[in-house]
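Every protein chain of the complex appears in place save one, which is left out.
All chains are identified by letter, namely A and B, in their written order; residue positions are counted from 1 within each chain.
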Amino acid sequence: MPISLGELATQFGCELIGDPDVPVSGVASLPNAGPESLSFLASAAYKKQLSSTKAAAVILRASDADDSPVAVILHDDPYACYARMAAVVCPPPTYKSGVHASAVVVSSATVADSAHLAANVVVGERSSVGKNVYLGPGTVIGPDCMIGDDCRFIANVTVVRNVHIGARSIFHPGVVLGADGFGNAMTPDGWVKVPQLGGLRIGSDVEVGANTTIDCGALDDTVLGDGVRIDNQCMIGHNVQIGAHTAMAGQTAIAGSTIIGKRCMFAGRSGAVGHITVCDDVTVAAVTFLSKDVTTPGTYAASFPADDARSWSRQVARFRRLDKLIERVTKLEKGSKSSSD
Amino acid sequence: MPISLGELATQFGCELIGDPDVPVSGVASLPNAGPESLSFLASAAYKKQLSSTKAAAVILRASDADDSPVAVILHDDPYACYARMAAVVCPPPTYKSGVHASAVVVSSATVADSAHLAANVVVGERSSVGKNVYLGPGTVIGPDCMIGDDCRFIANVTVVRNVHIGARSIFHPGVVLGADGFGNAMTPDGWVKVPQLGGLRIGSDVEVGANTTIDCGALDDTVLGDGVRIDNQCMIGHNVQIGAHTAMAGQTAIAGSTIIGKRCMFAGRSGAVGHITVCDDVTVAAVTFLSKDVTTPGTYAASFPADDARSWSRQVARFRRLDKLIERVTKLEKGSKSSSD
Partner (left out) sequence: MPISLGELATQFGCELIGDPDVPVSGVASLPNAGPESLSFLASAAYKKQLSSTKAAAVILRASDADDSPVAVILHDDPYACYARMAAVVCPPPTYKSGVHASAVVVSSATVADSAHLAANVVVGERSSVGKNVYLGPGTVIGPDCMIGDDCRFIANVTVVRNVHIGARSIFHPGVVLGADGFGNAMTPDGWVKVPQLGGLRIGSDVEVGANTTIDCGALDDTVLGDGVRIDNQCMIGHNVQIGAHTAMAGQTAIAGSTIIGKRCMFAGRSGAVGHITVCDDVTVAAVTFLSKDVTTPGTYAASFPADDARSWSRQVARFRRLDKLIERVTKLEKGSKSSSD
């Protein structure tokens, strides 16, 4: 169902320069946009694509409006405005309420009438599934879980036990929530498993990417605040706490009992060792891990980007001989001192 | 069902100082413990929490006993003692034997009467499932597998084919056992798949964390010894051998054909390249990978923890100019030599 440019602009309180009756039925990048596509210009890097776009309209900053060959919707933050409008133009799929014949809901569980349980879903003892929740095919909800209203589990998600989730959170395939953390005590007879008895508490408006794992706590709970965004293949250890609106890109790992503040940003394959505390508003660069408490907001880094392999080998060889270099300098200093005596 | 302090102490041969009739119904950290909670003090870092605990009893070393405001259970290794007692106080869930109506067991497979197969479990050709095994929802056991007694597969575990597992091993959701390793031969027409025909042999008392993958061998088997503990999102390549009681924390990766000794410890995101041999009792620090044979027990490391991003940039720039620095020192040495001539 197309929406008109005028309706869109009105709904989000934006100024539209152009024909309000033009219908929009999709979204596209500037070069691929057609006459019913909504597009956007957020970064100067793409400015050169503006002049030849065929979009119905482009969301952009007022300062870029004069360069557009088509209608424009003005917004100071075109990317955020695009994100919101795209969700209206191309809404996520909707599902009829109901429980598929192949789904298994034990008698002690409760499922809201408006929820949709797809094929092969399992809901365990004493768990509850809220209103309008979507549990995609193969999703397993173990015992003692609470799934808040409007949550979506795309498919094949596993929620082990004692996991409570707020509203509107989204979990992609292969996510594992509330599995046992890594707790082992060494004894003369080998490792003894330390029972993992805590739960997992996840806030509202959280999104967790494919194949990410978030463990339950050992004694107390693992906790994710509201609005946390976690990408694919991230690993959140037991008893970790993550503050509201913190985001973590792919393959990030946070080891057990570490506390991460609010609005932190972890780039790809970054992380933190266990048992440290990281304050609010910390950014961690790609392939970098925090090894101790961070008490000052800011950006932290420690990685070497790729070099030509031969150059890198030479560089490593020099690095390995730093002690020799220091000795040589020390010797020179002594010589220099004695020569100046 | 609570157990009394006296029964607990007797069962594990520990000295109890306090009322043996006090019931224990749960476990908790020192600050969160209530009057029916068992707690423990293993690390000096938590000593300050002891004086205000409300626990029923605290497991601790004799040297800490005098500082406890509540009953104590004495043990030289309080953490290991706690691990064992916690498994008694809060035992893992038990399951009635039986096969869920939705489970699919092919006729050539054998399943022990005492096993529990949950919803949507699949057991393939010629596979056998031992006594008291728990196969959680969605678990797939492929053909030619042997699952030892008392193993537990929490949910959505995939065991591909030709995987033999000892007794009492635990596999968390998303684990994949016995998938094809990465074998490809380059030809003028592109890659040709090298058939992966070996199996996977896993010992007893092994535990494998969520979304970890352990490949089958190319020709011979991949092998994990007894008591091996592997955390989430680890990657064990084809034909790897891991010695008994070795432990690997999250995101560790061992590339193909590498042989790891006994009682090794790999910290988070560590690993080893392929085709090397690592002796017993090797510890690998976080975010560190072994690149060649290790023949001496000990700790190995090679990572840079995060720095303030600006400092790090400067440091990298200096590193990149090490050759210039060496040239300058060489020039000084020549000058020094000629001046002393």
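Here is the rule we use: a residue touches a chain if its C-beta (ideal position, glycine included) is under 8 Å from a C-beta of that chain, and two chains touch if they have at least 3 such contacts.
In this text the structure is predicted, and so the values were computed from the model without any measurement.
S.K.: Which of A:Val24, A:Leu41 or A:Ala118 sits in contact with the chain that's absent?
M.R.: A:Ala118
S.K.: Pick out which of A:Asp67, A:Glu125, A:Asp226 or A:Asp281 touches the chain that's been left out of the picture.
M.R.: A:Asp226
S.K.: Check the options A:His116, A:His172 or A:Arg201 and report the residue that touches the missing chain.
M.R.: A:His172
S.K.: So which bits of chain A touch the chain we can't see?
M.R.: Contacting residues on chain A, toward the hidden partner: 26-29, 32, 77, 79-80, 82-84, 86-87, 90, 92-93, 100, 102, 118-120, 136-138, 154-156, 170, 172-174, 205, 207, 209-211, 226-227, 229, 231-233, 244-245, 247, 249-251, 268-269, 286-287, 303-309, 312-313, 316, 319-320, 322-323, 325-326, 329, 332-333, 336, 339-340.
S.K.: Which chain B residues would touch the chain omitted from the figure, given the whole complex?
M.R.: 102, 104, 120, 122, 138, 140, 142-143, 156, 158, 160, 174, 176, 179-180, 182-187, 190-195, 197, 211, 213, 215, 219-220, 233, 235, 237, 251, 253, 255, 271, 273-274, 283-285, 288-292, 298-304, 314-315, 318-319, 322, 325, 328-329, 332, 335-336, 339
In the analysis below, only the chains that are shown with their structure count from here on.
S.K.: Need the CA-centroid distance for the pair chain A / chain B, whole Å please.
M.R.: Centre separation, chain A to chain B: 25 Å.
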